[in-house]
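The structure's right below; bear with me while I get my questions together.
As you look at this complex, bear in mind that one protein chain is not there, while each of the others sits in place.
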Amino acid sequence: MERELFRHRMKVRDYECDVQGVVNNANYQHYMEHARHEFLLSCGVSFSKLHAEGVDFMVSKATIEYKNPLRGDDFFDVVIDMKREGAKLVCLQNIHRCSDDKLCAKGRIEIVSVVNGMLSRGEKFDELFANFFNK
Amino acid sequence: MERELFRHRMKVRDYECDVQGVVNNANYQHYMEHARHEFLLSCGVSFSKLHAEGVDFMVSKATIEYKNPLRGDDFFDVVIDMKREGAKLVCLQNIHRCSDDKLCAKGRIEIVSVVNGMLSRGEKFDELFANFFNK
Amino acid sequence: MERELFRHRMKVRDYECDVQGVVNNANYQHYMEHARHEFLLSCGVSFSKLHAEGVDFMVSKATIEYKNPLRGDDFFDVVIDMKREGAKLVCLQNIHRCSDDKLCAKGRIEIVSVVNGMLSRGEKFDELFANFFNK
Partner (left out) sequence: MERELFRHRMKVRDYECDVQGVVNNANYQHYMEHARHEFLLSCGVSFSKLHAEGVDFMVSKATIEYKNPLRGDDFFDVVIDMKREGAKLVCLQNIHRCSDDKLCAKGRIEIVSVVNGMLSRGEKFDELFANFFNK
């Protein structure tokens, strides 16, 4: 990941940890989703309002590398970069533990835009995020 | 995926769906994890007992392609194949909706074995699953 | 609880357990919700279809006594009785561990029916469940 477009700080909640004493893998997807929605909000749009207008951003593929486990009470930052690839929006999302800046998870989340139930070419991504795409 | 080593049937619970009316992406990881643990049980081992013995199977990388969304009350099967790659166990996990056998999600979950806090070469995988690896 | 109107068997999934090695408290509410929705289905109605028709059953009060903790891989039954109280539907829901029939949790869930955004007198409950109310 080269650019940092957005950074969102969060903290592990104990119920997100499992018997192994570390955050359960699925929760990293939750963290990444929440950070993307916060990013959306910072651009003036909310996920639920988009849904009400018939626009659904849906994850078509998620790849997450787990590097170091987060534990109860850890603070962490979700850092976001993104780019367009065909009809998709690709979000690169790294999770860093705040205490030592260690990389805990590295995500590549591909998103498509479904408008009124039909897969779109991603025009909505350009409309919302044009400023952020590499030129 | 070529082989079916294990199949586990589950049903979507309404609380697993989000505002879009479909199962939230992170829950597919939960489904896949649960199916792997059921597979483990079918081999005579439980995830929590392994943990108590100092053996932790940890996901090092998860790749999930989302093909068709599951909705409230859908029945689905999680089908598992697996193979060894270096120190890793690679689980190929497909989720099929029962009503029409559509492929809903396709997962590739890489797992490492941590023994007493140290990354192992995966001897435990061979011990438990030797019968299943391609020859 | 005197009557058993419905019984639904489930199994603890490891990700539902927390650092203490037992099912996290909030998940009992999930279990009870899922069992109620299965009960609804057995009466020919689905929670999401009701929502699509403008009818939302909403929990107004939940009381849960935790008696014995469930652990990974435990099978359990959620048993349901119910009665009307004013505009409310009161669901009495006990969770029993299958291995020894121990009572693990005892719930009293009060539910109201919101129709097109307005609190109703609960006519929908009578329509759906009349056969089950004490006479």
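As written, the chains take the letters A, B and C, and residue 1 is the first residue of each chain.
Throughout what follows, a residue touches a chain if its C-beta (ideal position, glycine included) is under 8 Å from a C-beta of that chain, and two chains touch if they have at least 3 such contacts.
Since the structure is predicted, the reported quantities are computational estimates derived from the model, not experimental observations.
Only one of C:R3, C:K61 or C:K102 touches the chain withheld from this view, namely C:K61. Considering the complete assembly, chain C touches the hidden chain via residues 19-20, 24-27, 29-30, 33, 47-48, 51, 56, 58-66, 69.
Across the interface with the omitted chain, chain A contributes residues 13-15, 17, 21, 30, 33-34, 37, 41, 46-48, 71-73. For chain B, the residues touching the absent chain in the complete assembly are 14-15, 17-19, 21, 24, 26, 72.
The rule is simple: only the chains that are shown with their structure count from here on.
In a homomeric contact, the two copies may use the same or different surfaces; for chain B and chain C, over half of the interface residue numbers are shared, pointing to the same surface.
Chain centres here are Cα means. That of chain A falls 34 Å from that of chain C.
Taking each chain's centre as the mean of its C-alpha atoms, chain A lies 23 Å from chain B. Per-chain Cα centroids separate chain B from chain C by 29 Å.
Counting partner chains per residue, chain C shows two or more touched chains at residues 14-15, 17, 21, 72.
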